[in-house]
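For this depiction, one protein chain was excluded, whereas all remaining protein chains were kept in their positions.
Up next, chain A:
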Amino acid sequence: MKLFHLVMWRVSALLVAILTVWAVFFYWAIIEEVNDETDDSLGDYAETLIIRWLSGEEMPSKNSGSNNQYYLYEVSEEYARSYPHITYRDETVYIEEKKETEPARVLMTIFQTDDGRYMELVVYAPTIEKLDLRRALLGWIVFLYVLLLLAILAVNAWVFQRNMKPLYRLLDWLDRYRLGGKNKPLTNETSISEFRKLNDAAVVFTERSEKVYEQQKLFIGNASHEMQTPLAISLNRLEMLMEDDTLTEKQLSELAKTHQTLESLTRMNRSLLLLCKIENHQFSDEKEICLNKLFRTYLDDYQEVYAYRHIRVEVTEAATFRVTMSESLASVLVANLLKNAFVHADEGGEITVSFTAASFEISNTGEHPLDDKRIFERFYQGSKKEGSTGLGLALVDSVCKASHLSVTYRYADGRHVFTVSRS
């Protein structure tokens, strides 16, 4: 969830709650005020009526034509004692002139005359329709709420855009940042100290990881470089030893095994060194290369080498795929993809290679899909294969990155498919 959405959503939710409580209080306060006013006037009216009646003056008509009316009648002592002296309540009255019921505030008061009789006076005063009021209030609150929400959203969006710009610029920069790649320097001028700190922290951390990455790269490069000579010396010594005619066959076979292990170590080292060189952009002999042709050349060799695995190869050339890249890197790319296909195809399986003008695809039959996120990592191997260094696909990936190409892997219809296209 984006920060912006979170803030908006929380503001809206809080507003609903606050406005609801506020509306209830508002309604309650207004009703209270209205009742208070009505009760006051009812009280005054009742008092006038009682004084008039007690003094024997002429009473106003019972019904003044509006719903302002009164009743005066005698009640028993028990009744008078069982009811409070004065009560107010809300009622609806039927008004004959209007032929409809209207809400009214009612005052009931019981008083005693000089001669000890109990009289009850009921006075009706028209009042506001509370349901209408509630409806109106609700309508206005909803309207107000929507208006307020829109205003707040607009203000928030504006505030966000203005104040959070440096944050989003920084996030955008971080999104684009690639370790070990070419990165634009962070340009994010701001006068807000928090954002400045964040900028500085981001720059410091990227610089630090860049440094560590460089050191690591350098270390791998140096280590594999330094290992070359000792490895070659060991191999040469072994070979000299193996030329000794007095060795028994058993000794010779042990030596041969050691020799083989050392050779695979040498190969792995060579691949690592090659990876370092590619990543350091040490291949600059770019020229136009026809990959179809290169494929055909290598395919013949590999078919001969892997003849014992009885793999069928099918090549479809819809067009010629030409790329501008280093010739040696093109060889690395093609050789490793082909080798990968031949080594990992099932015995008696099938390899297909197809070309278009902007890409080529190589696929081999295989049982289980591989992890497409890790397949191009160094030393990631779906299943350990004899004679495989685990660096072939890492090399393919590096070559593509260095040559404006992109390589993707997918598993479809029981086949591992690698697609190389211009990026």
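We take it that a residue touches a chain if its C-beta (ideal position, glycine included) is under 8 Å from a C-beta of that chain, and two chains touch if they have at least 3 such contacts; residues count from 1.
Basically, contacts and distances are computed from a predicted model.
*Asks:* When one chain of this assembly is omitted, its UniProt record names it as which of these: "Response regulator transcription factor", "Electron transport protein SCO1/SenC", "Inner membrane protein" or "Hydrogenase 4 subunit B"?
*Replies:* UniProt protein name of the non-displayed chain: "Response regulator transcription factor".
*Asks:* Which residue, A:Leu231, A:Ile289, A:Ile311 or A:Ala394, contacts the hidden chain when the whole complex is considered?
*Replies:* Residue touching the chain left out of view: A:Leu231.
*Asks:* Pick out which of A:Asn156, A:Thr190, A:Ser331 or A:Ser406 touches the chain that's been left out of the picture.
*Replies:* A:Ser331
*Asks:* Given that one chain is not shown, which residue among A:Glu78, A:Glu189 or A:Glu304 touches it?
*Replies:* A:Glu304
*Asks:* Residue by residue, what part of chain A touches the chain that was omitted?
*Replies:* Where chain A meets the chain not shown: residues 225, 228-233, 235-237, 239-240, 242-243, 249, 252-253, 255-257, 259-260, 263-264, 267, 282, 285, 298, 301, 304-308, 331, 335, 339, 343, 386-389, 392.
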